[in-house]
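With one protein chain removed, the remaining protein chains of the complex are shown where they sit.
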Amino acid sequence: MAGAGLLNFGFEFVEIFAFIVLATVGLAVIFGMMGIINLAHGEFILVGAYATTFAFAAGAPLPLAMLTGVVLTAVYGLVLERLIIRHLYGRLLDSMVVTWGISLVMIQLTRIVFGNTAPGIGIPFGQLPIVDGPVYYLVLAVVAVGVLGGLYALFMWTDFGIRARATMQDEATARSMGVDTDRMYMSTFAVGSGLAGLAGALYAPVMTITPEYGTGFLIEAFVAVVVGGASVLVGTVLASGLLGTVNAAVTNVAGTFMGQVAMLIAAIVAIRLMPDGITGLLADWRENRGEGQ
Amino acid sequence: MATSDPSVKTTPAVDETGADSSRILQTRGLRKEFGGLTATDAVDFTLEEGELRCLIGPNGAGKSTFLNLLTGQLAPTAGEIYYDGADITGLPSHERVGRGISMKFQVPSVYEGLTVAQNLRIPLQQVVEPDAFDARTREILERFDLLEQWGTVAGELSHGQQQRLEIGMAMAMEPKLMLLDEPVAGLSIEETADIAELLREIADDDGVALIVIEHDIDFVETIADRVTVLDGGSIFREGPIEEIKADPEVKRIYLGEDH
Amino acid sequence: MSVDSSDGPLAAVRRPFEGPNTMGNSPAFWLGLAVAVAVLAAMPVLFGLYAAEVGAVFLAYALLGMSLAFIWGYCGILSFGQVAFFGVAGYAFGIVAINVATLTGLTVALIASIAVSTVFAAALGYFMFYGGVRDVYVTILTLVVALVLYTFMGQTAGGEWAVGDARLGGFNGMSGVPDLAVGVGSTGVEIGLLGHYYVTLGALVATYLGLRALVNSQFGYAMVATREDEDRTAMFGYDTTFIKLVVFTIGGAIAGLGGVLFTTQNNYVDPSVFGITAAALPVVWASVGGRTSLLGTVGAALAIQFVDYRLALSGSEWALVLIGSLLVIVVLLMPEGVAPRLHEYVLEYREDADPSPVPREPPAATEEVSD
Partner (left out) sequence: MFVTERSLTRRSVLAAGSAGSLAATAGCVGEGAVLGMGDGGTNPTAAVLEDRSGTFALTGTAKYRTTLLAIEEINRDGGFLGEELEVFAPDPQSDNMRYQDLARHAIYQEDADVLWAGYSSATREAIRPLINEHEQLYFYTTQYEGGVCDKTVFPLGATARQQLGAVVPHMIETYGDEIYTVAADYNFGQLSGDWVKIIAEEHGAEVVGEEYIPLEESQFGSTINNIQSAEPDFVMSMLVGQDHSAFYEQRLASGLTDIPVGTSTNMAQEREHLRIDPPALEDVYAGVNYMEELPTDRNEVFVERYYERWDDAEYINQEAQNNYFSVYLYKEAVERAGTFEQSAVIEALESGLEVEAPEGEIRLDPETHHVEHTMRVAHADENHDISFDEPRTIEPVFLQEAGCDLTSEAEQTQYEPEAFYEEA
């Protein structure tokens, strides 16, 4: 590929990689760690987008508007967790069906309350020289990697993180060691919802905000979490990388649509070849080479 | 689902692998490695028809792994398994079961959602025609003292009843070889005695070969024809129970001095 | 446990359809079913051709719902992609029928389209089950398959996307799909509006009875055992992977049958059939109706779609809100669904009515307790 073509592909990859990571990271926490298949993940992103849009329209500067988006979604997630999600822990398939019901209700309520459109926000920071794509996409990629790093630090190094992971893996033992597991569930779910809100907020300027805004994120997120496999954060990065490459390569050649189809087919093959996801496969390799044990 | 016909049984005199035909089971150099650890180390094991063999050994000696190799739950790293005159090393579990190997799991696993009769129906319909189901079920439930529980959901049975039901389901398959992983774990004294009597009866009257993993030495003493002691994945001692009990080495590996 | 069920002359007729794996075994149940079918059959008489057209769509949806209840309720396979087979059969029928619009052509189209969805289900099932894909990954993978079809079919609007003179049509969908017809050469029957309603109703009842027989047969026990504990069942000599493949394929065929009846009723099919909202509908019906009850799911499908339809007519925007909340409430309060809960009440009611002193003794009793 000529220099510009390669640059275009690179830019395309960065754009899609950031999109998948940001779309997935919230779900990775809720589905990956908490075992709740949240089919309303797209609508959490919707809450983030609408909150940001209306905060911005009310005059708040964009970063502050985005912050409100994140906070509002986290609070919204908390309320939903206490009302409904609390009864679904350990009931994997029921969580899928219930969150699907929530998604239907949220889309239609948004349509009834806010109508079909929300005021648009322009894409900030001009555009890149050669590639002529918006600088904003690079900003998104940096934010995506930053969020992953932040999450890794939060869950691996902080006291909260360790207690949260203990609760998720074995609630009974964690409780027997004095961990307030209820609070852990609430705060972890709030973190997951906040991240979904962040994705909504960050992409508010780029995509037209409609009640169906969230569905655009849902499939990429699910596929990435499943392909990523057990270990939530590392899995998300690897899956986003793999799916992003496939999508970017085919999009460059045959347009965004075929890129989407190619990515979904790659996901199907990946789920088939690695039933436990990429990180599951890595764990097996380590084990077979005798390092693990 | 292979439904073997119980009435027709031909045992070849001597098959091409030179294995003595009266031996129901023979393993040659059976080996299983998990990463660096060797769970089963070149085990040559033989079992006669109708013999009740107990498998004992400290925890982590490779007892459950050996059983799982026989049922096909685990694939061996090396070695062969001959059963009823044929090499079954490569066969998947469901085909081995079709040839008459059946298994009682360590954790009692009955279909808790189904009634006792329905539980029995699952193995029974592999070997018997539908019109004989009720008679056969009544026969097994009577023998395993579960007749009153015919319509109760298995999940509501006591621990002992579940163990008996699971052995009953294994017996329903009319096996030639039954593998039992700690069948009396967690049972009361009388229940243990009932199970011991039952297993002895299955070996003697039904001519079924049994391999039983158990820690309770007194239980082993009452039922075992011979005992094999496993340690570190290989056979440490093998012989009648009196010999094994008297052997100081066996006591040593049990009490945990270095071995 | 009605003791008299085994002596009536109809017992021999009912014998194959009864057994502990299905809930309705008493004569009262069969009477109720017969009345229900009679009422459905009388709908066109009472409400005219209009009810026939609208009703046929609901009955096709019921077939789709039943295909999910069969594979999920009885074998534990939750597929989010039953609409994939539903839609593929619809499109396949359209392609063949538009190109060969003769009587034989339409019969071939019917057979070919169901064959296509069956083979598609078998291939996908083999791909998944023999590849070690289990539980929730099956659900997500089947959903992704449906969405790939949605995305792909959505962009086939160009002139080049046509098979013979059947244009796939992208988002406009494929229109001009002829009505159903069965026959060879010149002898055969054109199935008009009214006929289509009864063909769909007949297909639904026949499939229901067929599944009941299957579920109470030896294979049915193997399915239920696989659902309860797959590893344990393998240790009883059942090739559980093969069982799941067969069940998934049968589910695909039934969903395909529903798809053909749906498409020929509307003479039109578009990619929204594969969309994420459509993919969720069968899951809603099976969850609300009760996945372990074929009839419960059929009932839920007919009821929910009728309510959705009436709400749409009244221009109300609250249809989706209602269905969404119904789903949340039912799954939270009655995880196993409406029909199984009803069945428990019936049992308790019957228990109080004539508490039989005799414990459930073999062999006279046909057990009522379902799983």
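Going by the order they are written in, the chains are A, B and C; count residues from 1 in each one.
The definition used in the following text is that a residue touches a chain if its C-beta (ideal position, glycine included) is under 8 Å from a C-beta of that chain, and two chains touch if they have at least 3 such contacts.
Keep in mind it's a predicted model, so treat the numbers as computed, not measured.
> Counting the whole assembly, list the visible chains that the omitted chain makes contact with.
Among the chains that are shown, those touched by the missing chain are A, C.
> Using the definition of touch stated at the top, determine which of A:117, A:158 or A:173 touches the missing chain.
Per the contact definition at the top, the residue touching the missing chain is A:117.
> Have a look at C:165, C:190, C:317 or C:348 and name the one touching the chain we're not showing.
Result: among the candidates, C:317 touches the missing chain.
> What subunit C residues would touch the chain not displayed?
Residues of subunit C in contact with the hidden chain: 4, 8-10, 27, 30-31, 34-35, 37-38, 41-42, 44-54, 57, 151, 154-155, 157-159, 169-173, 175-176, 194-195, 198, 201, 266-268, 270, 272, 309, 312-315, 317.
> May I ask you to list the residues on subunit A that touch the chain which is not drawn?
4, 8, 11-12, 15, 111, 115-117, 119-120, 122-123, 126-127, 131-134, 136-137, 206-208, 210-212, 216, 251-252, 255-257, 259
In the analysis below, only the chains that are shown with their structure count from here on.
> Between subunit A and subunit B, what's the gap in Å when you average each chain's C-alpha atoms?
For subunit A versus subunit B, the centre distance works out to 49 Å.
> What is the distance in Å between the mean C-alpha positions of subunit A and subunit C?
34
> Rounded to the nearest whole Å, what is the centre-to-centre distance of subunit B and subunit C, using the mean of the C-alpha atoms as each centre?
42
> What parts of subunit C, by residue number, touch at least two of the other chains?
Expected reply: no residues.
> Tell me, which parts of subunit C touch subunit B in their complex?
Of all residues in subunit C, those touching subunit B are 20, 218, 221-222, 224-225, 228-229, 231-240, 359-363, 365, 367, 369, 371.
> Applying the document's contact rule, which stretches of subunit A touch subunit C when the two form their complex?
Interface residues on the subunit A side: 37, 39, 84, 87, 91-94, 96-98, 100-105, 107-109, 111-112, 215, 218-219, 222-223, 226, 257, 260-261, 264-265, 267-268, 271-273, 275.
> Quick check on the complex: what are the subunit C residues that touch subunit A?
Going by the criterion above, the answer is residues 78, 127-128, 131-137, 139-141, 143-145, 147-148, 151-152, 154-155, 276-277, 280, 283-284, 287, 317-321, 323-328, 331-332, 335.
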